[in-house]
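Removed from the display is one protein chain of the complex; every other protein chain stays in position.
Read from first to last, the chains carry the letters A, B and C; within each, the first residue is number 1.
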Amino acid sequence: MDTINLKIDNKPVVVKKGTTILEAASGIGIDIPTLCHMKLDDMNIENKPGGCRICVVEVNGRRNLAPACCTEANDGMEINTHSMRVINARRTVMELILSDHPFDCLICAKSGNCELQDMAHKLGIREIRYQGEQSTYREDTSPAIIRDVDKCIMCRRCETMCNEVQTVGVLSAINRGFQSVVSPAFEMNLDHSVCTYCGQCVAVCPTGALTEVDETGKVVRALSDPAKTVIVQTAPAVRAALGEEFGMEAGTLVTGKLVAALRRLGFDHVFDTDFAADLTIMEEGTELLNRLGKFLEGDKDVKLPILTSCCPAWVKFFEHQFPEMKDIPSSARSPQQMFGAIAKTYFADKLEIKREDMVVVSIMPCVAKKYECSRDEFKTNGNPDVDLVLTTRELAALIKLSNIDFKTLPSEDFDHPLGESTGAGVIFGTTGGVIEAAVRTAYEIHTKKKLPKLDFDELRGMEGIREATIDFNGLPIRIGIAHGLGNARKLLEDIQAGKSEFHAIEIMSCPGGCIGGGGQPYHHGNASILKKRQMALYTEDKNKTIRKSHENPYILKLYDEFLGKPMSEKAHHLLHTAYFDRT
Amino acid sequence: MPKIKLAENTIELIQEICVEFENKESELINVLHKVQGKLGYLPAEVQEVIARELKMSVAKVYGVVTFYSFFTMIPQGEFPISVCMGTACYVRGAEQVLAEFKRQLKVEVGESTEDGKFSINCLRCVGACGLAPVVTVGEKVFGRVAPSDVKKIIAEYREGCTENIKTA
Amino acid sequence: MTDYKMHLLICGGTGCKASESDEIKNRLNHYIEEFDLGDEVQVVTTGCFGFCEKGPIIKVLPDNTFYVQVAPADAEEIIKEHIVKGRPVGRLLYTDPNSAKHVSDSKGMDFYKKQIRIALKNCGFINPENIDEYIARDGYQALGKCLTEMSREEVIKEIKDSGLRGRGGGGFPTGLKWEITKNVENDQKYVVCNADEGDPGAFMDRSILEGDPHSVLEAMAICGYCIGADSGLIYIRAEYPLAIQRLKVAIKQAEEYGLIGNDILGTGFNFKLELRYGAGAFVCGEETALIHSMEGLRGEPTFKPPFPSVSGYMGKPTNVNNVETFANVPVIINKGAKWFSSIGTEKSKGTKVFALAGKINNVGLIEVPMGTTLREVIYDIGGGIKGGKEFKSVQTGGPSGGCLTKKHLDIPIDYDNLIAAGSMMGSGGMIVMDEDDCMVSIAKFYLDFTLEESCGKCTPCRVGNKRLHEILDKITEGKGEMEDINKLKELSWVIKDTALCGLGQTSPNPVLSTIANFENEYLAHVQEGKCPAGQCKSLLRYDIVEDLCTGCTLCFRNCPVGAITGERRQAHYIDQSLCIKCGACFEKCKFNAITLT
Partner (left out) sequence: MTKIKSMADLRKLKDEVQSKIKLRENSDNPEQVVQIKVGMATCGIASGAKNTMNYFIEELEQEAIDAVVTQTGCMGFCYAEPTVEVTLPNKEAVVFGNVGKEKVREIINVYIKRGELIDGIIPVNFRTIDE
């Protein structure tokens, strides 16, 4: 392999050919500041327009300063990353960016978590010498995402996520020159577009230009209303990431503290979406086996593969982009919506209250869930099954607002009956987890045998598209997994072309699955954080005494007392849904 | 999404043009040129059809349309007036000529008059620098235009008589 | 086949066509018929003669009579008097501004005396829509020679030895570029001709394509042979309909002759050509932006490397050259590198085409050897400043270039000298300014252009140029402070140092060069609140001299904003707060009672 010798700030460095100056510098502990650049290792995600010009460095012998993020290291290069000329240029460029940025840092949703603010601080900007016209745009509020484009700095990260990673294609750079900005077509509102609300644009935005709709206020109001019974569910991926918001190491499991915090916030019942995940497995697993059985019997009307349907962004994606395939995904609702439906029927009955007096709040790693709960089919007489959704980040803000010292909280357990879950429910939060949970149950139901081993390593990992064949006692079941909608599109196109040989496919919209959701603590481009969160979920699974959904005693009780059996009429009514052509 | 409300034959026209370019995404600019050539402008609904035919996102189409000054989403006037703002024309007074057109027609650059007769645009050098300052109305080129000629040019088009105009 | 005894060459370039050269041609033919001269006289539409100032132009051969500013009504006289009776029409002849004499023979015009035509050799000489005329002028001989007698390496060596450098502005050695592209291994490569000429006031490439399209096609095929490409693409501005039409005709004719297509001249070499249209984005002259535009994307530049030679159109190795560069290639092959390199200066060989415009007598297209001085171009060829005004500045390199002044008039023009003087060659726009031009406004004008044409991708160009423009605006409004001049300089240097592409990196040049060469004008605006050229409206002041005013009310009646008050037969008065400085009163006053300061 070709190696390159160069000097950065007088330190000799040896790197592989093709390494950028930025990477070479970071290898020897020189942290060149960047703003637009973003690289998520192992996921093939890179945004490198070379546009912000913050990372410029001086390369000996070159006329102009070079952007470190996209200049390859060459043999014999001598680089200065902090000469007078470099620092002056960097600060001037920063002043230029700030000169076209609103000065409302103090009240910005991103304050304290803003890469632009951090960079201004890092570069020691104390005045903005160049002032003039600022771009102004209409604010765009959708059910899930707010675009405050005045704050856009044209880093193009959202555009990369929306087009190259997710292939949704809502956002594009428009206009040119000073008027250029990232926007949907015709500057229409997001809720008129094909946006899936996956929130990956929000996850990578370095400023406050893209944020989630803040519903903490509504939650506080509900909690302080004595007439309301407020119950909360919390998604699996939240427990693996919330700690980061309180300065804890990425991947720290905070399940117990999370429960304790929710209780201190005043929720009447603290439940677990994992319970609903187990319920999902019962319904979806049964549906899979039904379809598979008919398919094997030669029923031509049965469509395979079956696709998971837990992810609301994914659902909206195929409704817009592949409406002709809307019969293929499982009709099972997502765990959030199953939870809401059960809470406002089964559990409300138990409490003997009307559904209108119950407020169901979800804590989700996701911004699309805010949209999902507002869909009409998840309402009864206008009353939604799930009333309010907070992202992991919003929950953290609420905890801080309520003077709760999160780190010192004791570990507490979820309430019953909707708080009991299995390891299978926990791993719903990562790519590969839903299908692994389904396999655990489907296998045992189909073969009527105990699984010798519960860890399916062949289904785990971070690759965008994975496939595996699981032996169902002589029946090979071919499974596909995709995370990131761009990868999902590839599998869908194969199905469309009749080239797909899978029996079941799991799809999650966000890279990494829900652990990388648009509502999670900002990873600021550090992909290793996602891996740590993933590890945490597998650890929690391993530590659970029950690790198969169909063994969850409260699930069994729910069927016994209320639903009958999976895919029963009642289950169908409460736990399944239909999809719409949105073109 | 706004439902596409174009006439059936317009949609067919766009489809034909896309087919001519093999429905390739990389031919977008050629498609836009041709469609604008036929329809005069590229309204949102047209861009939606093009995006659908080329199997690309309408945001990308819009991104391209708004990048290139040649493409317009606003219908042009019956007599589109373009004032060359190349350097040669600028130093020979194109700015005053443009100002006079704006004053006379009471519209800004890029707009059309209420009766739809005229629209004003700026051009970057038509290459007739020897005739600077240059104004084009449709296909016709007017050279050495002085602000005092503006009224005359407009009047003759307005009256529908384009015969006796000094052209250079 | 008839060999005509007389040829009437009529310019069919965009400029002359705009002045009804088509109608003139029709009428000439009409009278030729009438006098039954159809077998003797041929009217030929050619490309641009270069002398656009006086278009439409007709050249009568064999006697080289050069008629200027011909109108359709003149056709009859030309045929009757000159063709039939042999008496040139005196009033249509070019008048030498210095000797005030008619010059009948174009050979005797100063405009042409100092020119050497290589890239333009066929412009104004052949009918661009007739491939036979091109072939008669050694057309496609160079391609044939390359394909049948020379190896790819030999052709590249010839181009390298000639010293030809890119005529689009950068001045990169053409042969070297070809060699780099040739040496990249790939089964598919492309030759791209950059015809996205967008400098305001530049029309070199357009004229070549309109006047001699085959020279570009031939050169592209030669380039394809050298680098191993079988496809060529010409990226041309959609605003050039005539050039597009001529290219289409030329490609069709070359294909019919088999000079473009498969198995060219039986050598087994294949080369096909396609047109791609620009859509009004100056930045697409930058080669990476151009390539993205050809791919159907927004024309945003990307960082180099990788250079297009390695990864260009559709990710394949792509050699991009500009029109004028290509137009030089067949001549170099035919006449040899040695001949070519004997013209020009040490580091800049051959000639350069300039579009001469602005406040100059002979606006037009010229081609001069590298090393010609600005003075020779402006005074000898250009005929000096219009209206006897005083020369102030010459701007080269378009919005990327700088404004040079009197002290630069004697520098020999070449790539390096212009850069050293704070400007650049650019693609060849040359705009002359006189005492009436305000240099701060000129800097602002160019910034206006850059601002509109910036793609918006990188911060320094998107925001930095906006701020530069705002500061210039402030100064021309009379609100500038001394600190602003420093800010302009500091910000300009950072933009040059940090912008992503050539457009951004050179965009502050007009600002820096005007500050360097005309600082006194900036100071006058800032310190005295005056615009020495009297161009900045906000700094003008119209006053009525009471003693001279007769109270005729003419100014009062002509003021569009009602800023003038006064009784009939009494001195009038201008309310400065209402005055929009339109100058209407000044022009109307019959008693010189209104002053402008």
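Quick notes on this one:
Methods note: contacts are C-beta pairs under 8 Å (C-beta built on N, C-alpha and C of every residue); 3 or more make two chains touch, one makes a residue touch a chain.
Worth saying up front: this structure is predicted, and the values here are computed from it rather than measured.
Contacts of the undrawn chain with the visible chains, over the full complex, involve C.
Per the touch definition above, the residue from C:Phe172, C:Tyr257 or C:Tyr573 contacting the chain not shown is C:Tyr257. The residue from C:Asn98, C:Thr148, C:Ser342 or C:Asn520 that touches the chain not shown here is C:Thr148.
Touching the chain that is not shown, out of C:Asn26, C:Asn64 or C:Asn98: C:Asn64 (per the contact rule at the top).
Touch with the chain omitted from the figure is made, among C:Ala71, C:Ile135, C:Val249 or C:Val310, by C:Ile135. Listed by residue number, the positions of chain C touching the unshown chain are 1, 3-7, 9, 61-64, 85-88, 104-105, 107, 125-126, 132-133, 135-141, 144-145, 147-148, 253, 256-259, 265-266.
We adopt the following convention: only the chains that are shown with their structure count from here on.
By number of C-beta pairs in contact, A-C leads when A-C and A-B are compared.
Averaged C-alpha coordinates put the centre of chain B at 23 Å from the centre of chain C.
The distance from the centre of chain A to the centre of chain B, each centre being the mean of the chain's C-alpha atoms, comes to 45 Å. In chain C, the residues touching two or more other chains are 281, 298, 452, 455. Chain B has residues 63, 67 in contact with two or more other chains.
Of all residues in chain C, those touching chain A in their complex are 281, 283, 298, 300, 302-303, 305, 451-460, 462-467, 470, 487, 490-491, 494, 496-500, 505.
Contacts from chain C toward chain B in the complex involve residues 13-15, 18-20, 52-55, 198-203, 206-207, 238-240, 276-282, 293-299, 314, 355, 357-359, 363-364, 395, 398, 429, 431, 433, 437, 442, 445, 449, 452, 455. The touching residues of chain B, when paired with chain C in their complex, are 24-30, 32-33, 63-64, 67-71, 85-92, 123-132, 134, 141, 143, 167-168.
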